[in-house]
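Only one structure is covered here, and it is reproduced in the block below.
Note that this complex is displayed minus one protein chain, with the remaining chains in position.
What follows is chain A.
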Amino acid sequence: MMSLLKPFSKLPGLNTANILLVENEEQFQQSLADVLVEETSVTVTVRLAKSLPLPMENDESRPRIDLVVFIMNLTSELSFQSAEASLKYLDPGYFLGKVCFMVTNARNASVPTERLDAVRKLAASLHCPLLFAEDQTPDGVTSATERLLTVLKVAAGLVPTTTALYLSNLTRCTLPPDIDQPSFD
């Protein structure tokens, strides 16, 4: 398909890492972006999108995307569905350690357990890490950014001893064996 985002079809930049944040609600991604670009050891550029596919007009000017992060607000079904629908616009090559899921509001009482389970299953089936973040405070934003930077640097090939695929073996989401058992409510 013409609109697939491909991981290796462009040359990398020197000491540069490029991250794509996909979020239906377009909120948390802005706060993360502001902190991500403050990183000094490498040049981090951030692309923000609401969903995939990305507009074709930007294909030429867009740098090589090293890491794609899908941000989901667990209190919104629309947020989950939008992220899920965007997945098919990524070349399968991204799923070898260059995709990451980040969810917010996991502790919110209004989140139905089925939704969190569905997100877990999705992340596990795609062998991707599932990160939980707190988006309301500066500390929450900073710690989420630090975790993303760790994965991003590896995915951009800037960490000498490891690769994205290797790291994903360690970080990928796994399902607890009793995930399909009814929970105590």
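By definition in this document, contacts are C-beta pairs under 8 Å (C-beta built on N, C-alpha and C of every residue); 3 or more make two chains touch, one makes a residue touch a chain; residues count from 1.
FYI, contacts and distances are computed from a predicted model.
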**OP:** Tell me the UniProt name of the left-out chain, picking from "Origin recognition complex subunit 3", "Dynactin subunit 4", "Response regulatory domain-containing protein" or "Centromere protein N".
**Re:** "Centromere protein N"
Original post:
Any idea which of A:49, A:69, A:100 or A:164 touches the chain not displayed?
Top reply: A:49
Subject >> Sites on chain A contacted by the missing partner chain, in the whole complex >> reply: 20, 24-26, 30, 33-34, 37, 43-50, 54-55, 57-58, 62, 78
